[in-house]
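Written below as C-alpha cells is the structure these notes are about.
Note that one protein chain of the assembly has been removed; the remaining protein chains are unaltered in position.
To keep things simple, chains are lettered A and B as they appear, and every chain counts its residues starting from 1.
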Amino acid sequence: MPDMPPAVEARSVSKAFPGVIANAGVDLSVARGEVHAILGENGAGKSTLASILAGLYRPDEGEVRVNGEPANFGSPRDALARGVGMVYQHFRLVERFSVAENVLLGDPRQPILLSTRRAEKTVTELGERYGLPVDPRARIGDLSVGEQQRVEIVKMLYRGADVLILDEPTAVLTPQESENLFETVNAMTAEGKSVIFISHKLSEVLAVSHHVTVMRDAHVVARAETASSNRRSLARAMVGRDVDLSVQRAGEAPGEPLLELEALNAAGEGDTVPLRDVSLTVRAGEVVGVAGVSGNGQRSLAEVAAGMRTPSSGRVVVRGVETTGKGPRAARRAGLAYVPEDRLGTGLAPSLSISENLLLTHPRPFFLKRKEMDSTAREAIEQFEIRAPGPDAATRGLSGGNAQKALLARELSDGPEVIIVASPTRGLDVGATQAVREILDKRRRAGCAILLISEDLDEVRSLSDRILVLYEGRIVHETSGEDANVEDLGLAMAGSETGGN
Amino acid sequence: MNDAVWVLTLAAAVSAGTPLVFAAVGEILAERSGVLNLGVEGMMLLGAVTAFLAANASGSVIVGLVAGTLAGGGLALVHAFLSVTMRANQIVSGLALVIFGTGLATFLGSPIEGDPLKPGVTNFRIPGLADIPAIGKILFDQDPLVYVSWVVVALAAFYLTRTRTGLALRACGESPETADAMGLSVARLRYVHVVIGGLLAGAGGAYQILARVPSWSGAGTTAGIGWIALALVVFAAWRPWRALLGAYLFGAALAANFALQAAGVNVIPAEFLSMLPYLLTILVLVVLSASSARRRLGAPAALGVPYAREER
Partner (left out) sequence: MRIHLERRLEARRGHRALVTVLSVVAALLLGAVFLVLTGRSPIAVYTEMFRAAFLSFFGITDSLAVAIPLILTGLAAAVAFRMQLYNIGAEGQLYVGAIFASWAALALTPGMPNPVAIIIVFVFGALGGGLWILAPAIARAWLGTSEIITTLLLNFVALYLMRYLIYGSASFWRDPTSTNFPQGKPIPEEAFLPVITSTRVHLGLAVALLAAVLLWVLFSRTRFGYDVRVVGDSPGAARYAGISVPRTVIIIMLISGALAGLAGAGEVAGIAHTLDPNGLAVNFGYTGIIVAALARSNPFGVVAVAILLGGLQNAGTALQSIPGGGGVPVEVSYMLQGAILLCALAGELFIRYRLRVRRGLPDELVEDDNRSAVAEGTKP
C-alpha cells in the first residue's frame, strides 16, 4: 500500500500552558499497521502530544490529520469517532461500574436503552481475539492494575479505535505482563491497526516499535526506523547528552544493623496491601533495595517501618530502639528519616511554604519562630540548590526535582542514620535523578542505612547492595546487588518463586 | 366511609410524603451527576409561592404547578452556573440559594399571606384498586399528583440504571475525568441534572401549597421539608425507589403528629416525633460510612467536587 496516507499525523503542532511550552512545532507521522514509539523523558511533551491526538487538548497552532484528512478534534468523542483512542497513564475507568458498563460508557452508537448482555459478549470476544482476558461482569474496583489496563484497551477496541495511543503502559506491569501487552500490540498491528507507544524506557521501545520519534523539551529531536537505529544515539537524543547512570555500590563491608524489621504482619489500610511476615535488616553503609510492581505492599512496608502504622505482629527496631507502632515521631527520635513516594500531599503540604514545610517532621515550639524558619529555609535553598522564588513560596509550585530536594533537605537535616526512601527519582529528569542518587550515595558512604523502595527496577539495581522482591506483601526473593538477574527478579515480581538467593 | 384512624393517618402520610418524593428524586439526579445542591428548601419555597400566585391568577392548578416547577428550575440554574461554570463551593452556593430563595419567596408572598387558594386539587379514585380494603384508601384514593410522583420515581429509577444517559450521568458523579475522556460533556450533564433537580423541587413546593397547605404562610409553608428531602437522599442511598419508601416513612412521622394531636393522645411529644426523620437519617449516615457499606451504598465518589479538565 504505497500511497496510503498516514493513519494519524501531527503537523507542526504547538501547545503552551501558563508558564510552560509543552509542544513546539511537533511533527509526527504514524503509518497504518505500525507501532510508533514516542520516546522521551518525563516532561518532554509526550503526553501533551498524545492528548492532542486524542482530542483532549486543542493545539494552539498546527493541525492533526487522520488518514490524510484534517481532524479538528473538539473533544475525545470526536477523536474516537475518527478511530483514535487513548489509554491514559491514570486509567479512565469508573470504579463502581462493571467492565461492560465501562465499555458502554459514552458510546454514541448505543441505543438509548442499554443492553449490557450484548456488550458482555463482545467484550469476551474481543478479549479472546487480542489476548486480553477480562470478566465483563467484574467491578473495576475488584480488578488488579494489569486487568484494568486490559479493560482500557478492550474499551478502545470496542469503540472501533484504529489508532491506539498507549501512554507509559508498562509502568504498572511486571516484565512478563509487559510481554503479554506486546503480543496484544502485535495482534492489533497485524490487523492493520496502528499503535502509538509512549515510553521513556529505551529497551521497550526497541523491542516493540517499528518507528521511533524522540522528544526533548517540547521538540522532536530525532526520528528513526527502530530496526536500524542505534541505542546509544537514541539515548543521547532523549537526554541531550551522554547518559551515565552507572552502578553505585558500597565499597566496604556494611557495618552493624541499624534498621531491623522482624516478622512484620500488618493489615492493609484503605487501598494498601497487607504485609505478610516481612523480615529484613539494613546495616550501616548499606542500601537495601525493595523491588516490586506497584501495589504489592510497598506503602505498607514503608509506613510500618516509619512508624506511621502499627503492625498486627512483629517488631521494628531503629538503632537498637524498638519503635513498633509508637508513631512517626518516636521513629524519628530514634534516628529515622522517611522520604515518601508521594512528595506533594504526603512528604510536603502543598499550599504551605517551603519554610513551613521544613518544619513538618521536626519538633515545633508552641509559638512559631518565623524569623528562624525563614533563615533555615534560605540555607536549605542554597545548600540543596532548590530553584524557588523564595522561602515563602508554596511547595505546590515547585517542579518535581525541586520538591524532592526540599523534601530531602528537611529529612536529612538532623543527621538521620536510617533513611527510608520510596521511588525517590520517579518523574524527575536526568539531572535531578543524578543529584538525588548522589545525595543518597553520599549518605551511604557516611554510614547511613538506607532502605530503598522503588518500582523502578533499574533504579533498584543501580543503587542497591542487596535486592529484595516484594510480592503481595511478602518478600519472595532476595539476591545481592551484583548477582541480580533481571529475569529472576521479573519472575519474582510476577509472583512465581524461583528460589533465587 | 368509616375508615380506621390508622388508615387515614397512612393515607395522610402518603400525601405528606409526596412533596418529599418530588424533591428527593430531583436531588438524587443532581447528586448522582456529582453536584450537591443544599438549596432544596429555597427552591421548594420559591416553587410554592410561584405556584400559588400563578394558580390564583389563572384559576388553574395545572398552570400553578407548571409555574412552580419552572421557578424551582430557574433557581437551580443559578446553582448550576455557580457550581459547574464557576466551580464555586457547592455547599456555600447551596446555602446562599436557600437564603436567597427563602427571602425572595417570602418577599413575593408577603402581599398574599393568608389568602385562600382559589382552585383546588381533588382526589381521584383509581377504579378497582381504590376498593381494596385499607390499601385502596391509603394508596389509590389520592390526588392525581401522587400518582404522577410514582411515575416520576419509576422513570428516574429506570433512567438511572437502564439508559445510556443514565449511565453517563452516574459516571459524571463517580469519575468525571472518565466521563470526559469518554467524550461526554460533564458540564452539560451536570447542568441538565441540577436543573431537573430544581424543577422537581419546584414541583414538590408547588404540590405542598396546591394540595397540602391551604394558604401561603411564608417560610412556614414548607416548614423545613426541603431539608428533610436532603436527608432523605442520604437515607435512600441515592436510589429513587428507596426515596419513595423513605418519603412515606418520613411522611408518616409528619402525619402521625397531626393524628396524635387531633386525638389528644400524648404518647410521644410532637417535637420528638418531628425529630425522628433527622435522627434516623443521621444514624443511617453513620452506618453508611462503615467502609463495607460505603463501597456499595455510599455517596457518588465525586459528589461536591467541581470538575475541571486537568492540564499539564
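Here are some notes:
In this text, contacts are C-beta pairs under 8 Å (C-beta built on N, C-alpha and C of every residue); 3 or more make two chains touch, one makes a residue touch a chain.
Bear in mind the structure is a predicted one, so any value in this text is a computation, not a measurement.
When you scan B:L95, B:A130, B:V192 or B:V213 for touch with the missing chain, the hit is B:L95. Touch with the chain that is not drawn comes from one residue among B:T106, B:Q142, B:S175 or B:T221, which is B:T106. Here the missing chain is touched by one residue of A:P350, A:G427 or A:G495, and it is A:P350. What chain B contributes to its contact with the hidden chain is residues 36, 38, 42, 78, 81-82, 86-93, 95-104, 106-108, 110-111, 218, 224, 227, 230-231, 234, 269-272, 274-275, 278-279, 281-282, 285-286, 288-290, 299, 305-312.
Residue-level contact of chain A with the missing chain is found at 17-19, 57-58, 60, 306-308, 327-329, 332, 338, 340, 342, 344-352, 356, 359-361, 364-368, 396.
The rule we apply is simple: only the chains that are shown with their structure count from here on.
Taking the mean of the C-alpha atoms as each chain's centre, chain A and chain B sit 46 Å apart.
Remark: chain B residues 162-165, 167-168, 170-171, 174-175, 177-185, 295, 301, 309, 311-312 touch chain A in the complex.
Residues of chain A that touch chain B in their complex: 17, 20, 22, 48, 55-57, 75-80, 86, 88, 92-97, 101-102, 104-108, 110-114, 141.
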